[in-house]
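Let me begin by handing over the structure; questions about it come next.
Left out: one protein chain. Kept in place: all the others.
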Amino acid sequence: MAENEWKPKIIAFVCNWCTYAGADLAGTSRLKYDVNVRVIKLPCTGRIDPLFIIKAFEQGADGVLVSGCHPGDCHYTSGNYHARRRWIVFSELLRFFGIPEDRVQFAWVSAAEGAKWATLVNEVVAKVRQLGPFTAYRELETTEVLS
Amino acid sequence: MARVGVFICHCGENIARTVDSAAVADAAKRMAGVVYAVDYKYMCSDPGQQMIKDAIAKHRLTGVVVAACSPRMHETTFRRASAEAGLNPYLCEMSNIREHCSWVHEDKQAATEKAIDLVRAMVEKVKKNEELQPIRVPVTRRALVIGGGIAGIQTALDIANGGHEVLLVEKTPSIGGHMAQLSETFPTLDCSQCILTPRMVEVGQHPRIKLYVYSEVESVDGFIGNFEVKIRQKATSVDPKLCNGCGACREACPQKKIPSDFEAGLGTRTAIYSPFPQAVPNKPVIDRENCLRFRVARKKGIPIEECTACGKCYEACPIEPRKAIDFSQTDQVVTEKVGAIVVATGFDLYPTDAYGEYGHGKHPDIISGLQFERLASASGPTSGEIRRPSDGTIPKSVVFIQCVGSRDNAKGIPYCSKICCMYTAKHTMLYKHKVHDGQAYVFYMDIRAGGKNYDEFVRRAIEEDGAVYLRGRVSRIFRRNGRLAVLGADTLSGRKVEIEADMVVLATAMQAQLHTDKLAQTLGISYDQFEFLSEAHPKLRPVETNTAGVLLAGACQAPKDIPEAVAQGSAAASKVLGIFSSDELEREPIIASVNENICSGCLACEAVCPYGAIEEKEIKDRDGNVVKVVANVNPGVCQGCGLCVATCRANCIDLAGFSDEQVYAEIKAL
Amino acid sequence: MIEELRHKARELLEKGQVELVIGYGAGSDPTRTMPVFIRRPEDCDHLVWNKYCYNNLTSYLTWPELKTAGKRAVVCKGCDAKAIVVLCKENRIEREEVVVIGMSCEGVGEPLFGKCEFCDVRTPKTCDIQIGATLPPLSKDNLFEDVRQLEAGNAAERWEFWRRQFSRCIKCYACRQACPLCYCTQCIVERNQPQWIATSSHPKGNFAWNVVRALHLAGRCIGCGECERVCPSNIPLMLANKKLAQVVKEQFGYESGYDIDEPLPMASFMPDDSDELFK
Partner (left out) sequence: MAEFKLNEAKLDELVNALKSEGYRVVAPVEEEGVFVFKEVVDPGEMRLDVLRTARSIKEWFFPRVEPTLRYKFDRGSVTCKGEMPQSPPKTVIIGCRPCDSASLPILDKLFDWDFRDEYWFKRREATTVVAVACDAPDSYCFCTSVGGSPDGTAGSDLLMRKTVGGCYLFESFTKKGWSIIETAKGTLEPAGQNEKVLVGEVPKRFDLNSVKPWLDNNFDHDYWKEISYKCLSCGACAFVCPTCHCFDIQDEADLQGGVRLKGWDSCCLPIFTRHGSGYNPRDTRDARYRQRVMHKFTYYVDKFGLTACVGCGRCCVSCPIDMNICTVVAGAAELAETST
């Protein structure tokens, strides 16, 4: 069945200090998680621009994961607080425009939470698998407007 | 045209077991812009690094991607290797195919595909990388310490002894702070002044410490290594160069009834005064509020020069020919350049007026802990004898109440003042040692005696010196035939208690020094709702603030006892010495920069920057007219978080190392 | 009211209190008006005021060529005047350099524009000279009704709704050009290194553009509705703007265009902002 052939594509935008380190920890602890996630490292969740997520979908992502330090633990003291506001607003907008909530997951994963990272990735991939490929977005691809 | 070299590490079996490194190398060879790709058992080994260096030379690489372990592990290794081969280190990137791939996946084919993706992403990114040069900021190796209490003194001495100049600014006429007011100190009961005054003298005489007493910091500009501070020296009306501190002026002053802050209101002082005998510097100042001549001048509305009232001090001054007394002296504002600033403004005591039920102020024999210190102090108003302020009799029974203000949400102070448990225990001992037949009672909520020899100390107060500890709050205190009836509850026995006391001592809460918020704003550092100054990170950067080059010491940050204040003073000093270790600061070039052509100057970036690294910049035309205002990043201050970049709607601010172009390339590659 | 308006404007120019009055003039037909820039007192008779005064004239305040025009007066409805607050917060203008002539307004448009049914600034809050009687604010209780209605449907329905709407966008950028808060020297869609947003008006480019347009107005949009009014394809842009206004109000307790001292919600934070969204 085609469902098996389709490999969900999840792009994860993570901060360098907490979540990236947390993912490293998952590795050093040899925890196993789903292979369909690709991590892009940034200094801080505060650096993550909503445009990244739009672009990720345009590039064929079926799901996006955004993760950084827990509130209060930001390496840059307030980066994730600002990011939190940004995501609260942005996720509501995406929801309003009809993008299923399960396609964009926001999380806090600290450098000590390797296990949380592993579970998180598995959950996100599972949810996206349930939704299937993000064909709705793919359909926007058409360049023919009228003919 | 990009010439990227890709180096795939097996990490022994660690990667190779689940990722087909050779296949990744082959795939890499087919990526646009890749001119060389190879896999090797241990890239981080010397031969591995040599392969990279050779390839850089042989294939004239413009970028290097090492697919191996986490960059947190070996990024520096490979960047150094690249640099040694003459490639800018920031043109070297790592793909994490171990922690993020081989170690967390089992299916070899899938893991290999993922590894290829991760390599492709980095290849695309590295093509957009730019050569970056470390940022160098010159450092003025000279420190400013604000506050002359024990924390400030310790900091100043450590920095000065470390070989650098220090400016120590104190707002009162003498350094010493609260510690100078204390009688003995817990848990050793050694005399506070005996251990403090030698340090004060050392400061006063230190060749590298410049003392600004009776002065306050007015403004601070600049950034780490390059601050410019304006210091206001209030007019002391005494020429410090001429005055020899003989004290004749004080003797002569007719204004003798002014309540003394140093004596916590239990003693008096003259209008021309120095706060206490061991003051450093030992030069008096004229308190212009209370000085007769100034009062008359104010009343008549004439300039002080024309006023002839009193002048007893002037006559008494033995200095010839020019007297040390100078009524016409005015405030001076001096500008100094410093490279680092340590804030040590200390604490204040919670005003007990808020506790009507405890009647502080209504009855002279209900006093604060600090007042008790003065009573117990050999240099105090009663030369160390415990006597009731009201009638000078010796109190036979004293009630000590802890947590007055502290841990009382109703009074708006949820936090614990930390030192009260200890000093109350100390008070009961001092009292017992001075009044052998006296009885001390202590009302407490909990006894918090964490610290070296602290709990032992409290136990001694109870077991050896017989202080009676009652767990509970006091509901009311009122006068009854010359004594004080203290009504309270003993929550352990569940009984109401009433104690006939001759004196009541309130362990009042510590709070931030008045106007700490103003100072914080001048310094551009943050503070909490109680106006205690905020550290950069509660665990890992307890001494730094968010503003690089501004550090904290002592109780201005949170309630602290003397050892802690001193320890933090030394910590702050060591940070300063670190900053001063070379005449240039070198910093990672991962910083933001503004495209001034398209910046519209809304300054949202300035609002969000956690470090105050962004300020307005005026763009002027040739005639000097301001054409527009844009944001400007101070490379010396920027820490490279990139918050401003994602905040900017027009994306006209970008972050080196994580630029829009680079992230975009990564997203496209995945 | 017109006479009062003209009189005040004339006075400002005569007394040299302003160099320029930006107001409404007669349009090409009785149901329209056209912005006019008036520099001479005698021209003040060109000013008009009626229910066809749609435009939000504060858009002109941020024009570089007018920055040098010295002190300016601008004729504002209550909704328009809210933009002044944001423009000041964002350093576009100095409050002192602009004289706001606030018109008491019973609503514009025929039939009445949607925004006017929930107007709580029929008498402008931000204004230096008030023209016309003070009018009581209207209830905003049902302000977000249309938002709720759309949200009643499921994600697929909403997606379909917006896909249909955005596919009709022709990328003429009238929405952006008319918006008083779209003042960027270079709009993000005009960035091509990298090209975050496809400039072509195909569904993909249109979706990205409309997401970003709405997002960049989050916590800023003052609800003057110009974007929607000027859209030649009649796309319900205000629906998205209102959604974000609702989020910002409910989550951060902030309403744009009222308090000049409050920090901008998207450039500030509270440690206790909701954490629900986050795993």
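Should a chain be cited, it is by its letter among A, B and C, assigned in written order, with residues numbered from 1 in that chain.
Everything below uses one rule, namely that contacts are C-beta pairs under 8 Å (C-beta built on N, C-alpha and C of every residue); 3 or more make two chains touch, one makes a residue touch a chain.
All values reported here derive from a predicted model rather than from experimental measurement.
Check C:I2, C:M34, C:A156 or C:M270 against the missing chain and you find that the one touching it is C:M34.
In the complete complex, the residue from C:K171, C:K249 or C:K279 that touches the missing chain is C:K171. Those residues of chain C that touch the chain absent from the view are 27-29, 32-37, 55, 59-60, 65, 164-165, 168, 170-174, 176-178, 190, 195, 198-202, 226, 229-230, 232-235. Touching the omitted chain from chain B are residues 30-32, 120, 124, 597, 668-669.
One rule holds for everything that comes next: only the chains that are shown with their structure count from here on.
If each chain is reduced to the centroid of its CA atoms, chain A and chain B end up 38 Å from each other.
Note on chain placement: the centre of chain B and the centre of chain C lie 45 Å apart, centres being C-alpha means. Chain A and chain C have Cα centroids lying 34 Å from one another. Residue numbers of chain A whose C-beta contacts span two or more other chains: 50-51, 55, 78, 82, 86. Contact with two or more other chains is made by residues 188, 196, 266-268 of chain C. On the side of chain B, the complex with chain A involves touching residues 70-72, 96, 98-100, 103-107, 110-111, 113-114, 117-118, 121, 536-537, 546, 590, 608, 610-611, 639-643, 645-647, 651, 655, 658, 660, 663-664, 666-668, 670.
On the side of chain A, the complex with chain C involves touching residues 50-51, 54-55, 58, 71-72, 78, 81-82, 84-101, 105-108, 120, 123, 136, 139-145.
Residues 147, 150-151, 155-163, 188, 196-197, 200-204, 207-208, 211-212, 214-215, 218-219, 240, 243-244, 247-248, 251-252, 265-271, 273-275, 277-279 of chain C are the ones touching chain A in the complex.
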